[in-house]
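Note that one protein chain is taken out, while the other chains of the complex remain in position.
Our next item is chain A:
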């Protein structure tokens, strides 16, 4: 039996919790659009299509019953963004939260950035567990006392109260994006951050909302000449001058902000050469990168395109060092996937804390993990059928064609409406958060 290691050799994943409604009729507002652990892993934030953020907090571990780690319970929830209408451009602005990114904790309060298509907001989440009592001029309920009735003086004191968690918007970064924001990323200097839309990337200072610097602009002079858009962007975890952005054509550009103010010329271009004889109508669409993530070490980056996950060494631009097929059996279904728009689904990917295992989602509520060291992979399912705590999840297998073995699922039986686009891995432990359409699953490795 494998022990719980930071790495990933033969981890046994168990169901821990599931959040959200059971009913099949999903309201659009409840569709989960982003999931993110904070830097310690104690907090887990989700954003949804209705513009709401829900933050879960891990319970302190029960030292006596050490068979499982603390559960995640609701800590705070608030309406981050609201629907808007830009009258000047006749543009409807969705309140859907595209991304949430946590700031590292500097004091008692927690801070996160949340963004919709147009506006980024800095939220402060703070706890209040004491309240002042014993004012001289106010009653306990807040009414003012008549000063002439005061005969003695007392010193107000702080008394404990039930914990109250308050979320307040501290900064609103608006009006800097013509196109739709797809990424935000906090710099390792913890003072600045970038926001990227389809054609431009802007650099902000967390304290300054009325100004932002444009650092990448790929808008052509003539829009007829538009051939690619920016799909994701991220700052390097350690080098505050370095960031990458991915494109709809499957390329990744690494830029150095020291080189020039406008980083239109990349320092490195990562692109895997394509065999022209293999090119088809679908080639460009399925090569579009939907997510890019640096490893914690900063030495590698991972990209997700429609069918695969690729690991790139920052020192090698001409091809990835590792490629993992997520659901290669879909290659023979591309026609229908184009017709039902699934081919445009944007899957995200994530690293585990030690960069030894990567994870991404698929259809039918399946998600996949690839162990970089052992080269083994596993397919698991997020489903309420396995929801007894500490039940080990059974691996799933999809049968591409031909004879289907028992317990295998054929490609044609896959439910393409059940997509896992967003997953997150605890920064230190083997705890993962997996979002189905409207439910959040938490799985942990078996602790013995």
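Just so we're on the same page, contacts are C-beta pairs under 8 Å (C-beta built on N, C-alpha and C of every residue); 3 or more make two chains touch, one makes a residue touch a chain; residues count from 1.
Please note the rule applied: contacts and distances are computed from a predicted model.
One chain of the complex is hidden; its UniProt record names it "cAMP-regulated phosphoprotein 19", one of "Septin", "Integrator complex subunit 13", "cAMP-regulated phosphoprotein 19" or "NADH-ubiquinone oxidoreductase chain 4L". In the complete complex, the hidden chain is touched by one of A:124, A:170 or A:249, namely A:249. Across A:226, A:269 or A:316, the residue that sits in touch with the chain not pictured is A:226. Within chain A, the residues in touch with the undisplayed chain are 10, 12, 19-21, 29-30, 32, 46, 48, 50-52, 54, 74, 77, 79, 82-83, 85, 89-95, 117, 179-180, 198-199, 223-229, 248-250, 272, 274, 278, 280-288, 305, 307-308, 319, 323-325, 328-329, 331-335, 338-339, 371, 374-378, 394-395, 400-402, 438-440.
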